[in-house]
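A protein chain is absent from this complex, but the other protein chains hold their places.
Presenting chain A:
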Amino acid sequence: MEPIKIIDAPACPLPLANVDTDQLIPARFMKEPRSVGYGRFLLHDLRHDENGRPVAGFILNHPQADEAKTLVARRNFGAGSSREAAVYALVDFGFRCVIAPSFGDIFASNAVNNGLLPATVSEADAEALLAALGESPAPLRVDLEAQRIAIGELSVAFTIAPTWRTKLLNGWDDIDMTRQHAATIARFATRYASQRPWLDAGPPPLITRG
C-alpha cells in the first residue's frame, strides 16, 4: 500500500449526510472484478439520471473532479453495508482521503486497509470546509503527520485512531504484521481449544455442490 503523508490536490465538496455504501456503489455493480476499475461506479445513481446520462452540476461530473484526491461530506459517511467495494470505488476514482464529521464503522476500517484516509472533523469544521470549497473542486491540503487540513487561510484539525494513522503513514499491511505473531497465535489456539472442547464437537463437514 502506498503510504500517505501529505495530500495536496483538489477536493470535491459533497454536502450530503448519510451517504451510505449502497449509494457509494449500488449492489448491481458488485459482480464485476476489481480489474474493470470501480471508479466509474462511484455514486453512480447520484451521478447519472435514469437514462444513464451524467447529471449536470453533480460534483463528480465537474471537469476538475478527475484531479481530486479528497472528498468532503457531512455526517455518517459510509454507513451501512460492509461492502469494501465502496472504498474500491473511491480509490479507483482517485480519492485518497474523505473528510466528514463521522464515518460508518466498517467503512472506516475498510478505507484504512486500502490506503484511503478517513479524516474526522467537527460538524462546524466540516461546514466551514464545505463553505470554503463552494460549488466546485478546489485545492486542499491534508497533512496526516500534523493531522491538519488547510484551504487557503482556513486550517482545521482532524482526528484518526493512532493505529490507523501509523498504518497509513507507513503503508503497512495487517497480514504481514500478524504473521510475525504466528507462534503466539498457535499457542493461544492450543490452549483455547483445550479449554473449550465443545467447539470441536460439530458433525463432520458435509460438502455439497453449489
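Note that a contact is a pair of C-beta atoms (placed from the backbone, for glycine too) under 8 Å apart; a residue touches a chain by one contact, two chains touch by 3 or more; residues count from 1.
Here, contacts and distances are computed from a predicted model.
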Protein name as given in UniProt for the chain not displayed, "Peptidoglycan-associated lipoprotein", "Na(+)-translocating NADH-quinone reductase subunit D", "3-isopropylmalate dehydratase large subunit" or "Maltose/maltodextrin transport system permease protein": "3-isopropylmalate dehydratase large subunit"
Full-complex contact with the absent chain, from A:V55, A:A131 or A:A189: A:A189
Residue among A:S82, A:S122 or A:S136 touching the omitted chain: A:S82
Footprint left on chain A by the chain that the document does not show: 16-18, 20, 22-23, 26-28, 30-31, 33-34, 45, 50, 74-76, 79-85, 87-88, 102, 104-107, 109-110, 113-114, 127, 161-163, 166, 174-175, 177-179, 181, 184-185, 188-189, 192, 196-199, 201-203, 205-210
